[in-house]
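A single protein chain has been omitted from the complex, and every remaining protein chain is retained in its original position.
Which chain is which? They are A, B and C, in the order written, and residues in each are numbered from 1.
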């Protein structure tokens, strides 16, 4: 026992410190919900022992879309154009299927200008963790309503929103995402569990994080303020994530919990809270969202999970090697093959 | 009684002949479903006695989008860019709220490139008859799958569609359209009734007309061929349209029919066919579409109608006079008002 | 070793500074979202109220809170209101940039700073005024949460003392800024300003050269930002339809327009004589504008470069189909995740040729708020008369900064709604051919949907039509139609706003620029004359296609410098396309593209340098 030794640094299962998962200093407002999301990402990737350089980060434009700079500096990041992170991420993930892709975007980015790409991304089930930092406003352009603002919400300047909200989770469920969740940037535990499940899920995960904008949408009259969300947040269930590498014997808890085994062998344990809810039942998920809207509740949890559907790599019948890593020998056919084709055309 | 008089020409209630509702000669393929839709439009506008010059026709690009040239030559028409008829129509209708707007577009136009504008149009409830001539392919570019092609459908060349279908009716119901229907270009009576209801409805009507492409999607293996649709078509109900100007005394038919009064006083009578179905119930509409997909049925009829929601003119609090018709005196404020503003800024 | 107010001794500086009156630039360095914008505007307004020509330019970051911001106020008795390259007087409030800001000052300049920053340790050749802001803010603002915001008002008081601004004017400006609804906040801030003034009066003993004296340079003027001016111009142009999507630096244009519309264009029924739609993106907003224009509304959108790029396909369609549209492009630095809060004239060339195929679009270039107002009207008239999309290219400098403006005149001309046939006209004429060039100006007659006449309707589609708007793929019809569009563009050349020309006697050289380069250009003209005895004529292009007068101007001079606020010399490049090679041979391109508003000194130095070559 040497007395001079510095205390050993805390590391995760691949020997990295939490420091290795950090990003640059945030330039977002103090108290912005988005910062909390970045913090959770740092923690979760650290805890899961993900190799940071295997991660690729994508975003569009907005305060939320700046977030990728504030976590995982050791991962490549791409701050693209407004509303089009989905296509950029799709291309990158197809170029290198070994990457773990994380998109962080905003409600304006996704549900307004980006809704076309969002809808079509949903149909592909490409493995990707797609996080919407949802504050019901355009933060970076200073507080206009977005498409996820609730009907009847008031802007900071007092204007009334007369458009009905577009629910990204509902679209996600209807159109083909295979893990769809809503949570709150202030709910550390739930957000962590959902992020972990999404990392373990080999398919498209949509995580709509209500992430208040303290500068433009945290006033009375807002339905996306910290106060409002805290008051109206109703958890659908309690979520536990049991990672595959932790050799824990899973006892079925009778009746009031359901286990979903994820692609990497991890288990998502869904514990009943008040109501019976089976997150693998699509119609149930749709119903719960409609009811929540009627009751003006912010229901959170994993609405829907489906581990059975083909992912996009399978649909495209792509080779296992990342396209970006294929050697010339495999990507350039022979002169003979060309001669044959030309001969056919003679 | 003169014996030399030519027989009086058949005219409608505003004294016009059916000729006045015709368009140019079609350049679409013989047998194309789209031609049948144009014919129904001619008939219905004639029968309803709509003033043709009060109509404005809009489209994107595609075989379907050529259709507006083939009906109502006396109406202005606008063949715009691919996928963006929704925005053009929105602008035009806001410029002149007295117009009756008809959009005719394709599944590629609406559900692929145009899905963003479609989604956001749905949220506005601007009075507009939006017709999708849905054939599950890109006709004009020669037969690629579109986003409404069914999973498992085969192309003419034998390729398998591995993407899940995007259901425009489902989106319409979820996102705010106030009349949502599906029908078949070959079902003359149902298509007519739905078109009439849409004309009478002061809100956004989405009519998804399965309209087979004889050239590229009418083969065995297609789920949009005439044969397939005829075989799988299940009518949700029988529809009768009773126009407001026909002074018919409406007797309630007990139990198996439901009357919906439309904005202009016309009545849509929905007669039960086998199942109980209330077209004003949103969740029921969603359920029926999900079930239809599971059962691989082509359910047709008016899924949803809502005559209570504000239309976009009301939401915007626009003056009753069409903006295009406002005189200068109403659109140019005074020098005095300007002086006052400048003084405030001094 | 440092020069502070307590030491009073000025080392390294040399002679006692000469008194410089109404001719200097003052920069305040703070952090974004700290409320400094209010103090800065109050300061600028107070100087304005003293009758001194003044300008204020905000250099802010692309975030909402916490990143460095610089606000520059320039007072100029000569009326030069472009950016001054050098900073004469710095107020350093931001710990993040204070050292760098301090080091960049020229010797002998004045530095007011937050005392704990200890900038006195850095240099001894400046006139330094450390201010204990944190000590002063406590008594001035009992509520700790508000102190961060109020703190900045203290420097207004300090500066009032140092620069000889009448505190009355600060008071007036401050209450004006807060408005009648926020009197409480105004009073709190007024207390802070007074605290600053009083502290300075008691403690500042240093002499510094920069002073302000009342003059009469702002008669009839008022203060407004370019976006508000454009917004008012559109309201007064009878615009009835706006579709937009928020984007810096154009958002405030539409936001202010909505306020003015509500105020000026609400009818007795409480309903608006307009519609404003926040669309889902720029593709939708231009689509709506085109639809609305087609149906007869005066329709516009406002955006910036990324939005214009997205509008590309639609604008091409409007060009080919003869549909009016007014597009305000408040230009910023490219590309999309570029520098959205920096200024540039970077979209001139791409706007002029926007969209695939053969296209060409007119652009208006306002140089200040008056022209933002008047050109809005001209743009609508041109768009409707010539049935074509018209760009108004302003920039961030003009749009988002406040300017002292001369009064806006409401035009007494009726609106030019263009060649629109009514049902009566149709009755009289018996019909019409949509794309026939009846008048030889390349512009056909149109009808609006809803026109109650059987001959009114026509079908709008790209280029596949003949003169009667009937479907046609005939090669001759295509050529015929696009040749008409070429003629139309020539007609626009003669109808677009005329240039501002200022030819000096004996000038061998000239300078051509557009938009916000005006202020720097005129000041540089003055510098070249005064400092180097180089008479230089100036020519401000106010529209593209360029006027014929440009040819005469070039012919009159030996060399002509084209001043561009972009890397590629876009204004110049469009001239290369337009002018004879002989004239092009006389042009020299000068380009400024670091994202800051252009300044006169840089132009002067560059012209001097090139002329000496």
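Throughout what follows, a residue touches a chain if its C-beta (ideal position, glycine included) is under 8 Å from a C-beta of that chain, and two chains touch if they have at least 3 such contacts.
Since the model is a prediction, treat every value here as computed from it, not as a measurement.
Enquirer: I'm checking contacts with the chain that's been left out. Which of C:73, C:98, C:111 or C:317 qualifies?
Expert: The single option touching the absent chain is C:317.
Enquirer: Among A:160, A:227, A:283 or A:337, choose the residue that contacts the chain missing from this document, as touch is defined above.
Expert: If we include the chain that is not displayed, A:337 is the one touching it.
Enquirer: Can you tell me which of A:37, A:63 or A:94 touches the chain that was removed from the display?
Expert: Counting the whole complex, the residue in contact with the absent chain is A:94.
Enquirer: With the missing chain put back, one of B:52, B:83 or B:333 would touch it. Which one?
Expert: Counting the whole complex, the residue in contact with the absent chain is B:83.
Enquirer: On chain C, what residues meet the omitted chain?
Expert: Touching the missing chain: residues 61-62, 304-306, 308-310, 312-313, 316-317, 319-321, 331, 333-339, 341-342, 344, 346-347, 349-351, 353-360, 461-464, 473, 475-476, 478-479, 482-483, 486, 566-568, 570, 573, 576-577, 580-582, 584-585, 593-596.
Enquirer: On chain B, what residues meet the omitted chain?
Expert: Residues of chain B in contact with the hidden chain: 27-30, 61, 63, 66, 79-83, 112-113, 115, 138-142, 144-145, 147, 215.
Enquirer: List the chain A residues touching the unshown chain?
Expert: 20, 24, 27, 51-54, 56, 58, 68-69, 73-81, 84, 86-96, 98-99, 116-117, 119-120, 316-326, 328, 330-335, 337-339, 341-343, 345-346
The rule is short, and it goes like this: only the chains that are shown with their structure count from here on.
Enquirer: When the C-alpha atoms of chain B and chain C are each averaged to a single point, how far apart are the two points in Å?
Expert: About 44 Å separates the centre of chain B from that of chain C.
Enquirer: Multi-chain contacts in chain B: which residues touch at least two other chains?
Expert: Within chain B, residues 116, 119-120 contact more than one other chain.
Enquirer: If I count partner chains per residue in chain C, which residues reach a count of at least 2?
Expert: Where chain C meets two or more other chains at a single residue, that happens at 280-281.
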